[in-house]
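One structure, pasted below without further comment.
All protein chains of the complex are present and in place, except for one that has been dropped.
Chain IDs A, B and C follow the sequence of writing; residue 1 opens each chain.
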Amino acid sequence: MTAIVLARGPLRPRVSAELTGFVYAYGGRIVAHDQYVDQERQRYFTRLEWQLDDFAVPRREIAARLAKAVQSFELAFDLYFSDEKPRVAVFVSNLAHCLYDILGRWRSGEWSVEIPVIVSNHDKLGEVARRFDVEFRHFAIAPENRAEQERAQIALLHEKRIELVVLARYMQIVGPGLIASFPDRVVNIHHAFLPAFPGARPYDAAYRRGVKLIGATSHYVTAELDAGPIIEQDVIRVSHATPVDEMVRLGRDLEKIVLARAVWAHLQRRVIVDDGRTIVFR
Amino acid sequence: MTAIVLARGPLRPRVSAELTGFVYAYGGRIVAHDQYVDQERQRYFTRLEWQLDDFAVPRREIAARLAKAVQSFELAFDLYFSDEKPRVAVFVSNLAHCLYDILGRWRSGEWSVEIPVIVSNHDKLGEVARRFDVEFRHFAIAPENRAEQERAQIALLHEKRIELVVLARYMQIVGPGLIASFPDRVVNIHHAFLPAFPGARPYDAAYRRGVKLIGATSHYVTAELDAGPIIEQDVIRVSHATPVDEMVRLGRDLEKIVLARAVWAHLQRRVIVDDGRTIVFR
Amino acid sequence: MTAIVLARGPLRPRVSAELTGFVYAYGGRIVAHDQYVDQERQRYFTRLEWQLDDFAVPRREIAARLAKAVQSFELAFDLYFSDEKPRVAVFVSNLAHCLYDILGRWRSGEWSVEIPVIVSNHDKLGEVARRFDVEFRHFAIAPENRAEQERAQIALLHEKRIELVVLARYMQIVGPGLIASFPDRVVNIHHAFLPAFPGARPYDAAYRRGVKLIGATSHYVTAELDAGPIIEQDVIRVSHATPVDEMVRLGRDLEKIVLARAVWAHLQRRVIVDDGRTIVFR
Partner (left out) sequence: MTAIVLARGPLRPRVSAELTGFVYAYGGRIVAHDQYVDQERQRYFTRLEWQLDDFAVPRREIAARLAKAVQSFELAFDLYFSDEKPRVAVFVSNLAHCLYDILGRWRSGEWSVEIPVIVSNHDKLGEVARRFDVEFRHFAIAPENRAEQERAQIALLHEKRIELVVLARYMQIVGPGLIASFPDRVVNIHHAFLPAFPGARPYDAAYRRGVKLIGATSHYVTAELDAGPIIEQDVIRVSHATPVDEMVRLGRDLEKIVLARAVWAHLQRRVIVDDGRTIVFR
């Protein structure tokens, strides 16, 4: 079992040595240590992971001791433990490909998470939830009940102790209340290579523009539509001979893989959001 | 509803015009027409698809009429109809990622097939079959019962009227009897970029060789191991810092996508096998 | 030596047979025949190439005879011969990578073209032109002489009998007069994945947006900036740790390869422009 620290702060001499020194001082064995320096802004980012087996600090005291050890460096950090299973809610509408992909990864043991609930603005995918023995909650959304339903969703997410919300082709704008409740904790998949083709019907737009590659982008959701920090992107080749419905078909594989990579990076505690961009340690 | 012809033969002037002429003569509307000429061997390959709505030849007579129309061209052809649902058997061992992917594509309606049975040399994935309401058949295989079990598998495949066998990370060599019964009808996924790293444990071999890309290859199974006609391949980037277990993890996504592309091409009647290679019309 | 026809028109039954029939009727041997049908708009596009060795129609009469043969099909077509060397002008500013790449392809015999002149709004790259024994023409451009210099450039291009203008990182907007004189004959390379990041300094914009892939786009120049028909695009992976100057460095290889692929497709007579998009036969 390991502890993982994600930290950020001003670049200072010996900040790295201080962090690793903390681990060594109590007998920890470092298994991964990634660092990134934004030279322009002189900021330091790191992910440090170490074995807890013979670590002399009790688990519950690590955060406080580490805070004390590095306080002069003005580091902000989050501490995670590898045996914690993040609790994830999946939001869907009518398209099943990302949902099936996520549930398969979970049930096959590829992802070490809990998925206590699937939320949808339609009822079509309830059958998929039943196949995988997950609770399915349908929130019909209309202009007049939008705010109310959003509050109900937030309440549900808190009740289920959800840490991460995954929008798996959820074709409904997520309200500012929910985003504010889960900052950098709502991951979306957009079916285009952002910033190209934001908004609705990107494959139609891609076809009309005559692009030779189509893409998918997974990002954290922020108040501005399709403008949040990008976690992962990828593309595939198309040609003049690829009609829109074939783009839609090809795009399904791209979307589910790009979303899965982004969620995996998040679950592995490899992502730091800073200044509207992500640092994704590999 | 459409008819699809996959044809091959010697390259002769006007062979293309003769085929399309047949369709036009009976009021068919061509929706796709792909051709390939092997200039070196002077051979012609084509895939022709047309709407049957107002086609003047009854469905059951098309094959005979077409054979007559093109007989002087020495074309060999297969005729398919888009409303037929190919019956597919999936063979698995202990790894679930390709199986989940295939079953999700089927149940979400992405693939128009029937999957009446899942065959395994282990019993671990029976639970996945149950989730998706598919019959699961376990054939324990040992040196002394190998031939007998293979005969039983063939009998099962015939009983279930299987057209295509998909080896979805089936870690057991398929016997010559089964291959002979399903020529160019058994699709495998190998977790390497063939012809590099055939056989067992290709990720270990890739790591030791220090390659900078790892791949997956989907091919029709022939008597020679990992040497059958390649349908689809793809790769992803790795580095010195990618240990074998991470290659295995990254490879899962590659394997399932490459296998799905190959099976899709087969199901769409886009693949012709010729001289140990495939022609895959896009 | 071959003849090449690029044709477009309404989709009509037997249009393909009529074209190939014309070739066969006079003893031509077809070496390549590509077709594309825009099903939505019911339009037909084709590239047909045949050996002229024993072709019974004299070269200079082919266009007229073909026009007559297909007149009832309302096809528009262009006729080319493989032994013609297109005359190409390269426009550059201060960056040499695309220019070196083009000149190397020419001098090594990879491209069968003539490059009689290099045009620049700076004088820095005259040395490169001298290395490759090409005339270098410097047109200093200022707001007050812009129209006059454009007229001089057009006159030069006509004098040199230029067929194709390649903007090889030419950092100056090409005027409407020149574009109108060379419709679908001015190829540009833009250092971004259009329609993302049009205009100036796209790598800076890509860095700020935090994209995980950067791209390059080669397109025909039209009156609207960076909005012309796309011929070719490609991307490469970057990360949070790729600063702008490294994007610039990585982008150089991408730009020169994407531009070269687009120019090659044009030179091989593989590109048809239609409705703001390109059909690029492979």
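Definition applied: a residue touches a chain if its C-beta (ideal position, glycine included) is under 8 Å from a C-beta of that chain, and two chains touch if they have at least 3 such contacts.
Quantities reported herein were computed from a predicted structural model and do not represent experimental measurements.
For the chain missing from the display, the contacting residue among A:Pro13, A:Pro58, A:Gly109 or A:Pro143 is A:Pro13, taking the whole complex into account. Touch with the chain that is not drawn comes from one residue among A:Val31, A:Ala64 or A:Met171, which is A:Val31. Screening B:Pro58, B:Gly109, B:Pro143 or B:Gly210 for touch with the missing chain picks out B:Gly210. Although one chain is not displayed, chain C still touches it through residues 96-97, 100-101, 104-105, 107-108, 110, 128, 131-132, 241, 249, 252-253, 257, 260-261, 282. Interface residues of chain B with the unshown chain, by the touch rule above, are 36, 39-40, 193-197, 208-213, 215, 229-235, 239-241, 243, 276-280, 282. Against the chain not displayed here, chain A makes contact via residues 13-14, 16-17, 20-21, 24, 31, 33, 35, 37, 39, 237.
The rule we apply is simple: only the chains that are shown with their structure count from here on.
Although chain A and chain B carry the same sequence, what matters here is overlap: shared residue numbers make up over half of all numbers found at their interface.
When every chain is reduced to the mean of its CA atoms, the largest separation from chain B belongs to C. The copies chain A and chain C differ by a rotation of 180 degrees on their C-alpha atoms, rounded to the nearest 5. In this assembly, the C-alpha centroid of chain A lies 41 Å from the C-alpha centroid of chain C. Note: centroid distance chain A to chain B, computed from Cα atoms, is 35 Å.
Touching two or more other chains at once are residues 241, 282 of chain A.
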